[in-house]
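Worksheet for the structure shown next.
Heads up, one of the protein chains got dropped from this complex, but the rest are sitting where they should.
Presenting subunit A:
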Amino acid sequence: MLHDLLMAFQAVATIENFLIMAAGIWGGVIIGAIPGMTGTMAVTLALPFTFYMQPIPSILLLVALYKGSTYGGSVSAILIKTPGTASAACTTLDGYPLAQQGKAGKALNMALYSSCTGDFISNLSLIFIAAPLALLALRIGPPEFFMLMVFALTTVAGVSGRSLLLGLVSACLGLLLATVGEDMYGSFRFDITVDMQSGLAVAPVLIGLFAIPELLKIIVFRHQQTAKPMQMGDNRVTREELRRSLKAMLKGSAIGVVMGAIPGIGPSAAAFSAYGEAQRSSKNRDNFGHGEVEGIAASESANNGCCGSTMIPLLALGVPGDVITGVMLGAFMIHGMTPGPMMFETNLNEIYMLFIGMMFSSILLFGAGKVTMRMFSHISRIPPGMMAPTVLILCLFGIFSISNSLFDVYVLLAMGVFGFLMYLFAIPAAPFLIAFILGPMLEENLRRALALSRGDPSILLSSPITWLFAALALFVLIITIRQQLNKAKR
């Protein structure tokens, strides 16, 4: 294996490959930082260019775009509270408060270090544990999937606000909104208008919920009008902060690797779950949501931790875990390679080249992150009274361009008003969002499980894996209620 890896290293380490990866990473960071433009869009737009390229450079370009956009989403999440990608929504919880405190540089640096760490660990996992993880992922059926999602939701609802009940209310609202549109058997639900038959897209809901309420806060309360523009301020992450965040970073990376390897879950759920776990186990748990670097470390390491591991089911089993890996599957096939167990026999050299290229791209991500950080640093100096309306216009154009739909624009504005009302009632937005993203999968797997068992709900606790996730969910609930009651006593 070592000999093969060295040969692959020699083949990948060319100026041409480095330039392609650098362009992919840098382009991905910029696209990810623009609200409404996603990694999926970047990868899909780049696909036609790969027709004219060699197989491995073309896959590396797509992987680099994916990694870059995943990190790029955190830049706008921290600076303007508008997550560029859904997986960066969790980073706003602590990134934006840090930026408001004049420590945007610290937040961006922590996001970069954590993203690179998560990415690197994810790549290592792809190289060394692809096969066993893929086998484990295959054993996850509808009941296990349902329980895993329940566990993820419980974690998020319990930790992203100061009240478990309000977190659960928020999650219920998200789950309910996710039922709008056509269900898995073709029935239409809540189709009040024709546009609602296809359901509500994630991007307008996500951006409306996080970005627009900021504008409404400035308009209604006027409390930020006199505030000074944000400063990049303290740029460095101290050694103490790094040491303190290391545990959250490693746990986040591990959660990202495992959740990324399971087809369908994706980086958003991983980021929120890692955030929940970091808050639960941190000594500074009260500071989460107010600008805690550990929170940024957990969410960013988890979402980038998914980047490499989403390739595990693709390469080992030929199963794409999400839309991006679906596009990559297309790219592999265009170049005459069919991902799956046979690929490890027929195209082993190409697989090793891909592994090595992905390791290089982690290093390039660090460089691109540092460069773009300086470029985006000017954003933090814009006064909020000018910035918030500007963001609104960016969102309107970005959201419309995704599917040329005015309905999405209306959803964006409506969700902004709804998000502001949630803020007034102190209902946290994060559980709503993650429930909205996971809702369709949660329902689908519940209905599949019930159909399999002929309506017997005991199937949801029929295997050791379901028991494990149910026990974990219960454990999180009990711990959260205990913590909140102790706080009330104090």
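By our rule, a contact is a pair of C-beta atoms (placed from the backbone, for glycine too) under 8 Å apart; a residue touches a chain by one contact, two chains touch by 3 or more; residues count from 1.
The working rule: contacts and distances are computed from a predicted model.
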The complex's invisible chain, by UniProt name, from "Protein FixC", "ATP synthase epsilon chain", "Putative tricarboxylic transport membrane protein" or "Tripartite tricarboxylate transporter TctB family protein": "Tripartite tricarboxylate transporter TctB family protein"
Hidden partner chain, touching residue among A:Leu348, A:Leu406 or A:Leu461: A:Leu406
Contact with the hidden chain (one of A:Ala388, A:Ala429 or A:Leu460): A:Ala388
Options A:Ala11, A:Ile127 or A:Cys172, residue touching the unrepresented chain: A:Cys172
Where the unshown chain meets subunit A, residue by residue: 45, 161-166, 168-169, 172-173, 175-176, 179, 183, 185, 187, 189-192, 215-216, 218-223, 225, 383-386, 388-390, 392-394, 396-397, 400-401, 404, 406, 409-410, 413-414, 416-417, 420, 423-427, 443, 446-447, 450-451, 453-455, 481, 484-485, 487-489
